[in-house]
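Can you read through this structure? Questions will come right after.
One chain of protein is taken out of this complex; the other chains stay put.
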Amino acid sequence: MPDTALSPAPEACAGFPIEEALCEIVSNDAVNAEYRLMIARAPEAALRARAGQFFHLLCPATEAGQPFLRRPMSIYRIDPARGEIGFLYKVTGKGTRGLATLRPGEMLNALGPLGRGFTLPADTRHVMILGRGVGLATMAPLARLAAESGAAVTAVLSARSPELVMSRGELEAAGARVIEVVDTDGSSAPEEMEPRLAALHAERAFDYIATCGSNRLFRLARGLARSWGIPGEIALEQHMGCGLGMCYACVIPVALPGGGEEYRRVCWDGPVFTLEEAKGW
Amino acid sequence: MPDTALSPAPEACAGFPIEEALCEIVSNDAVNAEYRLMIARAPEAALRARAGQFFHLLCPATEAGQPFLRRPMSIYRIDPARGEIGFLYKVTGKGTRGLATLRPGEMLNALGPLGRGFTLPADTRHVMILGRGVGLATMAPLARLAAESGAAVTAVLSARSPELVMSRGELEAAGARVIEVVDTDGSSAPEEMEPRLAALHAERAFDYIATCGSNRLFRLARGLARSWGIPGEIALEQHMGCGLGMCYACVIPVALPGGGEEYRRVCWDGPVFTLEEAKGW
Amino acid sequence: MVTNSAPDLSVRIGSLTLKNPVMPASGTIAEGMTQVIDMGRLGAIVLKTITPDLRQGTLPPRVAEYRDATLFSIGIPSKGPDYLLEHTLPAYAACDAPLVASVSADTAEDFGKLAAYISDPRIAAIEANISCPNLKADGRAFGMDPEATREVLERMVAATRIPVWAKLTPNVGDITVFARVAEEAGCEAVIVGNAILGMAVDAEAMRPRLGNVMGGLTGPAVKPILLRMVHQCAKAVQIPVIGCGGITGGEDAVEYMLAGATAVQVGTANFIRPHTMTEAVDWIADYCTRHGLSAAREITGALRPLHAPATAPTETV
Partner (left out) sequence: MVTNSAPDLSVRIGSLTLKNPVMPASGTIAEGMTQVIDMGRLGAIVLKTITPDLRQGTLPPRVAEYRDATLFSIGIPSKGPDYLLEHTLPAYAACDAPLVASVSADTAEDFGKLAAYISDPRIAAIEANISCPNLKADGRAFGMDPEATREVLERMVAATRIPVWAKLTPNVGDITVFARVAEEAGCEAVIVGNAILGMAVDAEAMRPRLGNVMGGLTGPAVKPILLRMVHQCAKAVQIPVIGCGGITGGEDAVEYMLAGATAVQVGTANFIRPHTMTEAVDWIADYCTRHGLSAAREITGALRPLHAPATAPTETV
């Protein structure tokens, strides 16, 4: 399982496409008991972020001190017209608690855009998005990307309970059809979802699936993609050091086409991997 | 120079006279460009502080992080009637910058009262106080103590320039006669001060001298005390670990009556030492 | 294992049973502490190292702060063994906790003699502080040389019937070598360990921050290093390992115990939060209750393997 993945061709000592962007906070409000949405005014380089890419955020100090490492956060909204980017994040520990203290007008240091985002195949006509929890943050820009390239989007949002469903508005604004499934009524169970998704496919065939945020959804997505013979991708997470492909902390094993596996860096070779490369967890 | 000073008789596992007092900030305002006065409501144990004692303060975090060690600060005001204590401090580094951020209503964790304060000899009638800079903070409660025991006080306040003279009000309120000397007009030079103080002594004899905050004033005070044959004390400073006589970080060498010297702990054996023990620096 | 009664916090250190696993690290408490906390609530009270002779200690300034750590260079200012017997022991007589003396000397012989001299029934154990310079080896610390360590410890064990604990220095390559030496020499426990030698410089002043240039790094910053050493030693020896380094509360104490420590010592934290040790005792009791453990000793070595999932992404559900 050697780490032999080739790095993208380096542009040594040339331009500096990755920047420590200093972004002024526009708003940073709770969307429910666990999640917050942070919108920030960003310089041009940051606005070039693409769906599935992420930023590495320097989180402000709290009483618990300054979070030492940066924290990776997917791009949730890219709005070049308003010059804004957005993050949807779950308040978890030291770093995200620090993010939650940012007030409008304060500055956020966001390194990026980083990583390899989603690659919508040419001529994609109908995209299926399967997202849950934090995974939804990654999906919103993909819906916009699909819409811009003329593809329809059906987004299935999974959550523990109806009030925890997020991003509906963001996805609908991007032109997606949104379907909610929840644990409370059992509709999020894979056995329940599979026939429902198959019916949607029969109605209007999907030609690309993207997923994030749940192992169950990943397995479901891979099964469907295989049986329908279509490609798909997943955005993965791993604890990170640098976010720049330098430290090799963020590796995950990926399956190799010929069998066997090797480690890839989530920050540099990912965070988006094909459903065939990715392994369940 | 062995560290053989005897510790005060321990009151092992009995009462706990030293407390982590949680004090509510009443005010914390700048008195000039460098100094701030912080008044806090204190529990009873803290109000038992005596002139020359100090508290070991847990300073709030700033962007530079949480100051790890506590910071020693002399008691500047003890007001049992109002239940308040006060500190006069110079904003210097990480710790005192943290103190400067405290707002009314916030809490200060003050360990104390600590150390051995001033010991006014019985029947003292006229006290001379010589103070400069931060040293003045230590002197104010002594003036009150002297007043309460029926002694007159003449306080000579030394500063770089007239606008930096501090504590005049505090000392006058305690009934002290206040004389200011400054560098700008040369009046603070020991050669200038000495005849002036001698004249005061001739007018009304001093029988105790206390000083703090300047090596020049210390030498002057010791010289006068020797020539007048009266006792005197000085409050000293040293970098501290514990403030409780436990770590032996805060030692200074003191002269022994028989010749030679030994280390004493500023926090436990001091911070007040006799003018004969203390050594210039 | 879930229990409703209060957990049993007692731990065994060789022939001693301590009522809980928390004690101060040598040199970080003195009689002053009895005026702030109830020292009788501790598992043991470890006293400052003494030497046979009177000593002054190092040049001030003796302390420098650096982020979440301190550098102390105190030396061993010592009032000698008679002061210990006549003044220090009585000062803690009212505290319901076993007293542990700590000794150091310039030669192995003197370690043994000092242990014999202070063999007093009021002392429950004697720590050997072997981080000090060996006068017969050009001032190289005893604790950095396995044979010098062995000689010191064997002499002490032979010289006294009081249990001997060896306090190892972390300024070595493979600390397990020294833990094994201590076990072979007949020590009833090893403390892992003393401060790590460090240095601080004031760039603008172009000067060191300590009078002694170098000093012992202590406080939270050193915890990951000492935790690793405790883990290594606990696997290498059968005698109890007492963890020490950067403990600021019950959670740190439990981390050491999970890594293999039977008990812990708290040092620098006493200077900042004098209630650290007594609060840690309470925290450990609460931890046992939360984790369904009937006794604190069940924590020792209970670290489970991290079953790293085949792919590591978190199930963010």
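A few notes on this one:
In this document, chain identifiers A, B and C correspond to the written order of the chains, with residue numbering beginning at 1 in each.
What we mean here is this: a contact is a pair of C-beta atoms (placed from the backbone, for glycine too) under 8 Å apart; a residue touches a chain by one contact, two chains touch by 3 or more.
Model, not experiment: these values are computed from the prediction.
If you put the hidden chain back, the residue from B:G52, B:G95, B:G115 or B:G133 that touches it is B:G133.
Contact with the chain not shown here comes from a single listed residue; of C:I76, C:A125, C:M144 or C:V164, that residue is C:M144. In the full complex, chain C makes contact with the omitted chain through residues 59-61, 66-69, 71, 140, 144, 171-174, 196-201, 203, 206-211, 213-214, 217, 220-225, 227-228, 231, 251, 254-255, 258-259, 287, 291, 302-306, 308, 312. By the touch definition given at the top, chain A reaches the unshown chain through residues 1-4, 6-7, 10-20, 58, 65-70, 111, 238-252, 262-263, 268.
Here is the rule we use: only the chains that are shown with their structure count from here on.
Both chain A and chain C are touched by B.
Remark: the per-chain Cα centre closest to the mean position of all protein Cα atoms belongs to C.
Relative to the C-alpha centre of chain A, the farthest chain centre belongs to B. The distance from the centre of chain A to the centre of chain C, each centre being the mean of the chain's C-alpha atoms, comes to 47 Å.
Each chain gets a centre from the mean of its Cα atoms; for chain A and chain B, those two points are 60 Å apart.
Each chain gets one centre point, the mean of its Cα atoms, and the points for chain B and chain C are 36 Å apart.
Contact with two or more other chains is made by residues 65-66 of chain B. Within chain C, contacts with two or more other chains are made by no residue at all.
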